[in-house]
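Written below as structure tokens is the structure these notes are about.
What follows is an incomplete set of chains from the complex, kept in their original frame.
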Amino acid sequence: MADRESIATSRFKCTARDRACYEAGIKMGTIYHQFVGTPVCLSNVDDLERSIENAIKVQPFVSDAKVKIDRLGFVKDGDRYSYKSLTGEMIDAVVTIVLENVTLVSEMRYDPEMGYPLMFISDIKE
Amino acid sequence: MADRESIATSRFKCTARDRACYEAGIKMGTIYHQFVGTPVCLSNVDDLERSIENAIKVQPFVSDAKVKIDRLGFVKDGDRYSYKSLTGEMIDAVVTIVLENVTLVSEMRYDPEMGYPLMFISDIKE
């Protein structure tokens, strides 16, 4: 098999900076749409955070990933129906992409002003 | 809030045994449809197995959950495109349900004779 990175690069009709932004977006879409719906409560929330981080780090060009899940809705002595389904509003994620000479930080969190779980680029350096 | 288990039980028009089987099915559907697609390779496979187990244990009536992911397709010194997306064929899961006087074991794994990732009840005791 030929060098797959050369083949991949040849498919992109844009700059390395464009691609870095694109790769960041893919990761945010992955975090949200792969994991929203997962059963979560105090007993597995730490574990789920690590697991999302580690899954995202498997994807291309991710140099770091931090995920925090909002524990506000969790109860300590609930019944068997007290767990939650992970929602986008509960996720706080910071993902760093390094691609060629571009370093980019992307974040996702519930934006109270917007009433929307916004994904955005908070820093990009060439 | 009233006792939620009494309310839940009142909604079911069937026996405890029927419900135990039903609850087992829900868990198998959850494992498959929540986690299929997750990026996975040697670096996060142990972690993902634990995370699926722990998420399933959060759901009602699960007394135990064991998940193994097939490592056959994984490579040690691959490039950045060498990871896999989790498929149903890669999952081996054993979930134990305890509901009232019923104990049930449900399993999911690729059945080579069928060419299909079969979910089934391997044991039920009242």
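Each chain gets a letter, A and B, in the order it is written, and its residues are counted from 1.
FYI, contacts are C-beta pairs under 8 Å (C-beta built on N, C-alpha and C of every residue); 3 or more make two chains touch, one makes a residue touch a chain.
All of these numbers come straight from a predicted model, not from anything done at the bench.
Because every chain is the same sequence, the assembly can be counted simply: 2 are drawn, and the full complex in the file has 4 copies.
Everything below uses one rule, namely that only the chains that are shown with their structure count from here on.
One simple way to say how far apart two chains are is to compare their mean CA positions; for chain A and chain B this gives 24 Å.
On the side of chain A, the complex with chain B involves touching residues 3-5, 8, 30, 34, 37-41, 43-44, 47-48, 50-51, 54-61, 79-81, 83.
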